[in-house]
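Here the complex is missing a single protein chain, while all its other protein chains stay put.
Let's look at subunit A:
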Amino acid sequence: MHGRPRRLAKPVDEEAASAKAAKLRDLQVQVLQNHHSRTYTKEAIGLSFKLLEINPEAYTAWNYRKLAFQHNVKELSDPEAIRSAVDDELRVVEVALRQNPKSYGAWYHRKWLLNQKLTPVDSEREFGLLDKLLKVDARNFHGWNYRRFLARFMGVPDEEELKYTMDKIGDNFSNYSAWHNRSILLSNLLIQQSKGFESKQKVFSEEFELVTQALFTDPSDQSGWFYHLWLLAQTSTPDKPQLIASWPCNGAKLSSSFIKEKVDQNTLSSIWCHSLKERTVPIVLYFNEPVKGLNQSSVKLKSYLEFGKDIHWRALSMTDSGYSNCWATYLQIANECSSSQQYSVEVSILCSEDIVSRSGSNYDSPVHFTFTIELISDSQDIDLFDKPVAWSCSESLQSYGNCEPIPFDLLTITSALIEEESNWHFERLSEQIDLFRELPDDNSKFVKLTLARLLLACAAMKSCGRSLIERKRYCDEALGHLSDLIHLDPSHKQYYEDERSSVLMDKLTCDMETFMKHCSVQVQPNSVPLNHVQLRGLSLTCVGFAERLMWVQVLDLSHNSVRSVEGLEALQQLVSLNISNNQISSFTALEPLTKIMFLKVLDLSFNEIGAHPIDTTRYICSSPFSHKIEACEAFEQCQKKNFNVEEYWDALLFFKSLKLKQLDIEGNAIASKENFRTLVMELIPSLKWFDGECVN
């Protein structure tokens, strides 16, 4: 099927071709006949050999041979006769592999034979066959798979196989299969803490040396670069789970009301928390890697306030068997309390066996923070949505001098504990950066890309106080490389744009000085003070570092190139979101927004919803196709109302989970579809403003 030329070099000899075809047809018919009639004579078996010699892909013939073998071998008692019978089968495999070294049927037949364990394995013959085949094609993955099977079967220690990979790499640095096998063996040896492989640091230092040698010898070879990326990931992943952000943060003061005079005089000292009106307090915890096991005993709450019985922690990010970076709970205030009283709440996460990271470490970085809640019993009932919320277009936002949004430093609960391990990581990374800076990078995208990744890994280690200046410097250098890469490797432009977007978010939000320019407290007339962040027109493709935005109540991401809102689920305080004029291409892509409990205003106008028949988030969201939702349950109501479920299933799932007051959706292909507007208004009974018009 592969690699045959379209026009043959010489004219076909019709007669010979016919004869060849007839011979094959007869063989196939006869072998099938013998198979169905369970004829296992020497002659019959011989025919199957002839067939497999010509066509090793005739899988039924391999099945037939297994049956014939089983039938005949059970009559034998002499070990020599048995060995000879096995030998015959092994030879058939070898002949078949000569015809097609990638025949699944041939390789499996051999594996099956060895697994019968009828006769001792001729180690030399087996490894000899592999050596021969891997010399002809060092990338034959069937061969490598068989080699891994054989090594395990024969009890060959991983260290020995490691030497074999070194030999193959020594022959030719460009041997992805050998590098891959090396990564597997090393991982096993490290996990088992085999002799000589107890120290991760020692092993990875040596591997860095090895791969750097390969890369300097031949920078154009890809396999080294992929291996290097693996090593980099090993040295940059967090050693243990840590809390990196929370909402409310330490020292925050939440209030369900506000005093107008204080707003006017710039002396606001608390955050207006809308959920307090419903006596609900969300707490959001953000970790440096996905964890699970948050419950009433692993996260302790101390307060004079009584919260409802079952405190249930919910994973907000896409869960991975229950692991998530971001967790939230919604405390229900149960007791009666006097008006204008402040209550403190202390949240403590102690060392815990319950909380465990995806990489298997238990939580052992005790942390605690305290915030206060001010309950006001007189209900200042302000209809926030008396008029549609307008998005301010002006550059200079109304900013309240003294009253700043929560200082960013407080968002980071734990200061990065500089441990020995981290120092080693940082040293390794700096070494690599110096080395790669020396390589000429004008034509090699891999040099630039690797440098950018190394710089970003270093940036990630600079997380507080004065080291933030260094962080921004690393980001800037990485951004430079990413811009170059867009020109050097235009077919991967979008990949570099996504990286660039993430680095830009980091640079922008990592310290308050830069970030301040995008933040303000906004008050609309007759409204409440809301924390506002403006990120319009920055060519962002995605939202990164959401853990720094958990206090944001109004977010303007309009006029960017955003195609994904993953991360926004952490913004539990978000009331209004503007993602108009972006590249959102489906409702499924907006699923993270359905986790934001109090989202009321959403501007989706001028995106690409409904313009794409292929939905790239179809399997990332929860749907009946991935068995995350029962179709009958979810759509029962909709089918009763005669909504076209096959056409609008994604819109149905999205809108019914939101309690929006205001929605803008014009400028999307879907908005002009028949009945769509009726659908939306049916699904969102709370909707008051739709594309600027009042809904009645």
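Heads up, the rule we're going with is that a residue touches a chain if its C-beta (ideal position, glycine included) is under 8 Å from a C-beta of that chain, and two chains touch if they have at least 3 such contacts; residues count from 1.
Here is the rule we use: contacts and distances are computed from a predicted model.
*Asks:* Unshown chain, UniProt name, "pyruvate dehydrogenase (acetyl-transferring)", "dolichyl-diphosphooligosaccharide--protein glycotransferase", "Small ribosomal subunit protein mS26" or "Geranylgeranyl transferase type-2 subunit beta"?
*Replies:* This omitted chain is identified in its UniProt record as "Geranylgeranyl transferase type-2 subunit beta".
*Asks:* Of the residues A:Ser183, A:Ser236, A:Gln296 or A:Gln332, which one touches the chain left out of the display?
*Replies:* Of these options, the touching residue for the absent chain is A:Ser183.
*Asks:* Among A:Phe49, A:Phe127, A:Phe153 or A:Phe226, exactly one should touch the missing chain; which is it?
*Replies:* Of all options in A:Phe49, A:Phe127, A:Phe153 or A:Phe226, contact with the hidden chain holds for A:Phe226.
*Asks:* Which of A:Pro120, A:Gly360 or A:Pro613 sits in contact with the chain that's absent?
*Replies:* Final answer for the missing-chain contact: A:Pro613.
*Asks:* Touching the hidden chain in the full complex, which residues of subunit A are there? Just list them.
*Replies:* So the residues of subunit A touching the unseen chain are 1-7, 17, 20-21, 24-25, 28, 32, 35-36, 54-55, 57-60, 63, 66, 104, 108, 111-112, 139, 141, 144-145, 148, 174, 176-177, 180-181, 183-184, 187, 221-223, 226, 229-230, 233, 318-321, 490-495, 498, 563-564, 589, 612-614, 616-620, 622, 624-628, 631-632, 635, 639, 645-646, 649.
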